[in-house]
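First the structure, then my questions, so here it is.
Excluded from the complex is one protein chain; the other protein chains are retained at their positions.
And then subunit A:
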Amino acid sequence: LQAVRSTIPGAVTMDKVTEFKDASSYNNYYEFGTDKGDPVEHAHTLKTSPWTVEIEGLVKKPGKYALEDLLKLSAQEERIYRLRCVEGWSMVIPWVGYSLAKLVEKVEPLGSAKFVEFVTLADPKQMPYVGSRVLDWPYVEGLRMDEAMHPLTLLTFGMYGEVLPNQNGAPVRVVVPWKYGFKSGKSIVKIRFVEQMPKTAWNKAAANEYGFYSNVNPNVDHPRWSQATERRIGEDGLFAKKRKTLMFNGYEPQVGQLYAGLDLKKNF
């Protein structure tokens, strides 16, 4: 997948990139199983072609967009982002894609559209774990309109210079680097523009543990995991101390102003 290095501020971290082997074999993708090793084992059944993404809701140009057209909509860029999982581990991944804003601008949202909702594939024929009661399928995620329009929010088609492996959310996903990983929906089939805050998958499952915003925040702990520190996969030895988690996963200079005046302890 051809791409040029992004020039957007914050788009290329200097942190050491995680090995592809780790990034593609240690995944949370519950449609393929709840163990980190399940997705790489089971995701080969996912059929990524043909693929369309349906744009719905409060937009001037709704409709079905074929993957081929989405790939060509804007120049593909390489972005090296930190990924912080809510479970307390992190990676550094070179993604390939372009700012989601490009697509949003193209479909022309109405003024009444306040949120963007991402609906991901939930096909029990291709995904063995859909139908389990772990989550309410399909997996739905969402962003506030200004978050969706932020240039760092990436509509993602590839990683490590290749198209996305199935277990990483092929053929198209979003990546929102300043939020916990689960906010970045995989294998997206619908993007809806809505007025009300979307009911997102983990928020529905446990509202007291997973807020809508889910910005990376070392000062607000998850009841099960401390969020003050994280373990960088592959980089630190087994006995190395964990590293300190940064506010907004280190993207505070770029995204901090989106949340000016918002109580982040309440709106976790």
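Just so it is clear, contacts are C-beta pairs under 8 Å (C-beta built on N, C-alpha and C of every residue); 3 or more make two chains touch, one makes a residue touch a chain; residues count from 1.
Quick note on the criterion: contacts and distances are computed from a predicted model.
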Protein name, per the UniProt record, of whichever chain is missing from view ("Protein-methionine-sulfoxide reductase heme-binding subunit MsrQ", "DNA replication and repair protein RecF", "Acetyl-coenzyme A carboxylase carboxyl transferase subunit beta" or "NADH-quinone oxidoreductase subunit F"): "Protein-methionine-sulfoxide reductase heme-binding subunit MsrQ"
Of A:M14, A:L238 or A:A260, the one touching the omitted chain in the full complex: A:L238
Absent-chain contact - pick from A:L1, A:I80 or A:V134: A:V134
Of A:D123, A:E209 or A:E252, the residue in touch with the unshown chain: A:E209
Which residue of A:H42, A:H150, A:K190 or A:H222 touches the chain not shown here: A:H222
Positions on subunit A where the hidden chain makes contact: 21-22, 25-26, 34, 36-37, 89, 133-135, 205-206, 209, 221-226, 231, 233-234, 238-239, 241-242
